[in-house]
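Note that one protein chain is taken out, while the other chains of the complex remain in position.
Let's turn to chain A:
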Amino acid sequence: MIPFDYQRAEDTRSAVATVTARPGAAFLGAGTNLVDHLKLGVAAPDLLVDVSHLPFDMIEPLAGGGVRIGATVRNSDLAVDPVIRQRYPMVSAALLSGASGQLRNVATTAGNLMQRTRCPYFQDVTTPCNKRRPGSGCSALEGYHRDHAILGASRHCVAVHPSDLAVALTALGAVVQVEGVKGARSIPIIDLYRLPDDAPQHDTVLEHGELITAVDLPALPMATRSTYRKVRDRASYAFALVSVAAAVDVERGTVRDVRVALGGVAHKPWRARRAEEALRGAPATDDAFRAAAEAELAGARPLRDNAFKVPMARNTIVATLRELTRREEP
């Protein structure tokens, strides 16, 4: 690990100015991913600006009925918040399906969103990886890639985004509040994350030095009927092979509105807009759910060893929507 300086941020403005002015600087939250990267040599910042104590630890109502989640709210505290549990159960369920109790107790909301892929080549500095070292090549294309992307990948990178929370937030249409030296901006989470294209070193559209301060959830009454289903190799404490966040509004057997996002399938949390379009106005039946899932997955381009994810994603979408709509009927 190369030596680095450490500063505890006094306020947002100075933290943002400090990191922006120093190319080798990075923000530090709880460090549950970054400290691992320091050990592995994946990240080598020369300055850490600790933002975990900035006053963003609140979950507050927004005018218009939404909820603002502060960037430093810990994953455990967010998962168990009574308002989140009741109004956005998919957010609680997503968080509770990730990591372990002791990691969730420290990991922050913004840190969860900014965590990086667990692609083994990204984490192994002895191997080529375009995300870690642009232009060095992608070892996963012909190597180990059963955990990797089936949607939206490029020949430069087939990694998947690891966050469960981000999948739920993508289904909800959350908006990320960002502070930079040029001021604040709001970024819909669907636009925060990038597909790899030819620049997989960039997970998000954030500029160096921009800091997430909060995540806003829209009012979205249908989210009270929402959930998160995660399929993985072991029962707990593992990343998703495939996951589905969904909310559905059904009236007399017909889907009035629906939100679906997929995890474990792409470089970003994947909003399943084709499936949503196919479902609006459709009967709430397994056949319709399957047809919608297949419409979404028609664009899937699996690799040699991850074709299993296509039927797995289809079946998980169907199972999740079935679970929600069975509960829906009184």
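Worth pointing out:
Just so it is clear, a residue touches a chain if its C-beta (ideal position, glycine included) is under 8 Å from a C-beta of that chain, and two chains touch if they have at least 3 such contacts; residues count from 1.
FYI, contacts and distances are computed from a predicted model.
For the chain that does not appear here, its UniProt entry gives the protein name "Aldehyde dehydrogenase iron-sulfur subunit", which is one of "Putative zinc-finger", "Na+ ABC transporter natB", "Aldehyde dehydrogenase iron-sulfur subunit" or "3-oxoacyl-ACP reductase". The omitted chain makes contact with just one of the residues A:S14, A:Q102, A:S136 or A:S186: A:Q102.
Considering the whole complex, the residue from A:R22, A:R85 or A:R274 that touches the absent chain is A:R85. Remark: the residues of chain A touching the chain excluded from display are 1, 3-6, 8, 28, 30-32, 35-36, 38-39, 48, 50, 52, 76, 79-80, 82, 85-86, 89, 92-93, 96-97, 99-103, 105-106, 235-237.
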